[in-house]
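One chain of protein is taken out of this complex; the other chains stay put.
Labels A and B are assigned to the chains in the order they are written; within every chain, residues are numbered from 1.
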Amino acid sequence: MIKDSLRRVFALVKKEFITTWKDPKSRGIIIAMPLLQLFIFANAITMEVKNIDVVAIDRDKSVESRELFSKFENSPRFRKFFYVDNEKEFKNKLDNQKVQIGLIINNDFSSSIKAKRPVNVLITADGRQTNTASIASGYASQIINDYNNEILKDKGAKINISVRNWYNPNLEYKWYILTVLVTMLALVITLLLTALPIARERELGTFDQLIVSPLTSFEILLGKTIPPLIIAMFLTCIMSLIIITLFKVPFAGSGILFIISVFISLLSIVGIGLYISSICRTQQQAILGVITFQMPAVLLSGFISPIEDMPIGWQLLTWLNPIRFFITLTKGIFLKGMGIEDAVLNFIPLLIIASITLTAASRVFKRNLD
Amino acid sequence: MNTVKIKNLIKTFGNDRAVDNLSLDIEKGKITGLIGADGAGKTTLIRLIIGLLKADSGEIRTLNLDPVNQKEKLTPKIGYMPQKFGLYEDLTVIENLKLYADLKNASYNFDKLLEFTNLSQFQDRLAGALSGGMKQKLGLACALLGEPEFLVLDEPSVGVDPISRRDLMTMVRNLISSETTVLWSTAYLDEAHSFDIAVVMDKGNVIYKGKPYDIAKTTKEFENKIIELMGGYKQEKSLIAESYEPVSIDIDCSVEAIHLEKKYGSFYAVKNNSFCIKRGEIFGLLGPNGAGKSTSFKMMCGLTRPTAGTAKIAGTDILKNPSKARSKLGYMAQKFSLYGNLTVKQNLEFFAGVYGIGLLNRRKRVDEIIEIFNFKDIENHKSEDLPLGFKQRLSMACALIHNPPILFLDEPTSGVDIITRREFWNHIISLSKKGVTVLVTTHFMDEAEYCDRISLFYKGETIAIGSPEELKQKANADNMEDTFITLIKESGKK
Partner (left out) sequence: MKILCALIKKEFFQIIRDPSSILIAFVLPLISIIIYMYGINLDTVKVTMGIKNDDANPEISTLIKSFGHSKYINSIIYDNEQDIIKNITRSKIKGAVIIPNDFSKKLSKGQNADAIVITDGTDVNTANYVQNYSMQILNQWLSISKYNNLIRKDIVNPSIRIWYNQDLNSHYFILPGSLAVTMTLIGILLTALVIAREWERGTMEALLSTSVKKIDIVLGKYIPYFILGMLSMAFNVFMCCAVFKVPFRGSFVILFTVSSLFLFTSLGIGLLISSILKNQFLASQISIGLGFLPSLLLSGLMFPINSMPYFFQYLTMILPPRYFITFIESEFMAGTVWEIVFINSIFLSVPGIILFCAVYAKTDMRLNK
């Protein structure tokens, strides 16, 4: 009995592999697309704000004002400087996004310094890019602060902070983004492998052929789960090796635990993909289903904006999101060397998601007979 | 005056010569039938004539125009109905007509067409919800819009019942003028026999052109002559039946339908359908399109859940133990539904595996099937690239791969050429002699004669059941086609 069943499942698995790999276009999409995206995103994405362009009005034109500007010019964060004479040009540069930040020094600057009278330097930031605005104005304040240190030789009470960044001493953004990217791309690839095939078989009529065969719905489910799981596992491992060797992301945890976590995480995504596929009659509907899941899953995974910061209802919603746990696991095992107990806590929701979606999918196979 | 003039035409796809140095003239104002084995190049020739394909070399003049360079001038004069009818299934009947009328710059005067097609009452139904026969009529109506000088029909009658086929023929003859030229590709030789001119193609070339009546006076003789022209058919022992292990099922009914019923809302697609098929019997399910044959068929093999009743396959209830019941079953679907992107061999291996044939036996069995069905040359071709006849053969091979004691064949010969059809029925009959039970549907009335018993289906109910002879007597007719039409019409009157 079991032998027969295995035989049938094996035949189905083999067929799925042949159909996925045989067409060079399809193979190209599955392999090249995630790897190419990994390279591009890895190099392009950064949280740092660099190459800030500045527009400046120097109404003082004194040695002191020159000195302060030269401090800005020497900072690696700032790139181009446009010195203008009037507010109109100043506004023009900011309006047209030629610059991200504007500096104005008024004509009482040098006299105030000499008289030890407080004086303002006006920093104007372009709020259309909220992030850049706050970071760039932060840099500017820092430079002004350094300038204060120089001109005021006397010390005073002051608090310094000495920062220790655990697991990532230099706060390398790359380490963070790359571990996240691996999970994102694994998500995309798994969904495109699982969500379309059943809808397609329905359109072509081959799904009827499967139902008429002695395959049980559980066997069909297995046959549809194993191939995408293996392909996605393989790609995820390749991507992980790439980020370890090429991008020098440290791998602190256990390799076996990592593979187990990837397996469980992908299983839950496969479950969702198959469920989408099972309820869709056409491929158009299947893509719609995928995007409707993919978009919230990515946005609410904690990658763009931290989960603790969401309204409580939304936080509860993220418990349904396998990507949330997948990211925690990947990041945790890669960078923190997460141990078994902590990993298991993340396995539980993933396994629940997987079992619910997979059961639902196989039930739909049966129900569709009507 | 010729509508089409072709000289030394060549068209190749990869290494295959689909049209090989062909020359042909098609006379104006006549109906020309295009006959030939599957893969003989009929569809390619049609597409070349109307400019949908570009020839490698040679010359074509259609209505005195070059179909490639003067396509814009040519298309308004042509009415073309492709194999899949070219209808938008998510548009209604009237929307389809209006669309094609606009595309052909024709008026919205559909009264005559709707009257002839009997589609008036279904104007607002989606084309996808029409039965095969009605789709075909709608397809033809669309092709006839704008009163084309040249009407081209590519196998319009595939999968359509005899009544609809007769209607179609009447429609064409009544709706065209005496000036209109018709090119009609068909697998039904009785149709071809009634045309003005028959063109027989083989391996990309014309092997005969002439008046059908010059070949033979009767349809039956015409059929035999055509088979001869196409290389002849020698009835050989069916190798597939030869290698079949004899089947023994020691119950009365190999296949049993018990009060099957399918209701959609208040509409009965199938109503109280019961029958019993004995071991080794060939049981034919006949009826017009939309009568509920397919629904019954799908319920029998567990693709659709009946609203009441059940079916037993070799004594096993299909609802209670589907997996066991299906393992006794070989199924061939109406539409080609194998994996198009797998090769012939991979498809066979897949179905062998799915039906639980062990790895060692599988190789042997697949090789055997390849041998018997003569797939050696094409075993590594993708199945979607095969001509229709080969696809159907492959479907049958896949249905037989696990030596099932029961075979369900849903229109196995639809769209298949006459030689392949004879070959198919040779297999079916030989298998039944070995004890295989066969449930089959067909629209070819000559094939109905091969059945041991026939159930005639109309509007969801069985209106007659019995051997072909019994039915003929009942209808007082001498052939199955007339029997069919008479019985359906009688039932319709009641």
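Methods note: contacts are C-beta pairs under 8 Å (C-beta built on N, C-alpha and C of every residue); 3 or more make two chains touch, one makes a residue touch a chain.
Only a predicted model underlies this, so the values are computations on that prediction, with no experimental measurement involved.
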{"item": "Residue of A:I2, A:A44, A:V63 or A:I256 touching the missing chain in the full complex", "value": "A:A44"}
{"item": "Residue, one of A:M1, A:V63, A:V163 or A:I256, that touches the chain absent here", "value": "A:V163"}
{"item": "For subunit B, the residues touching the chain missing from this view", "value": "13, 47, 50-54, 71-72, 75-76, 78, 80-92, 95, 98-100, 102-105, 126, 142, 152"}
{"item": "In subunit A, positions touching the absent partner", "value": "23, 25-26, 29-30, 33-34, 37, 40-41, 43-52, 68, 94-97, 100, 109, 112-113, 116-134, 137-138, 140-141, 144-145, 147-148, 151-152, 154-169, 171-173, 175-176, 179, 184-185, 188-189, 191-192, 195-196, 200, 203, 282-288, 290-292, 294-296, 298-300, 304-306, 308-311, 314, 328, 331-332, 335-336, 338, 342"}
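Criterion: only the chains that are shown with their structure count from here on.
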{"item": "Subunit A residues touching subunit B - in the complex, by the definition given at the top", "value": "4, 7-8, 10-12, 14-15, 18-19, 22-23, 204-206, 208-216, 369-370"}
{"item": "Subunit B residues touching subunit A - in the complex, by the definition given at the top", "value": "301-305, 322-324, 326-327, 329, 331, 333, 335-342, 346, 349-359"}
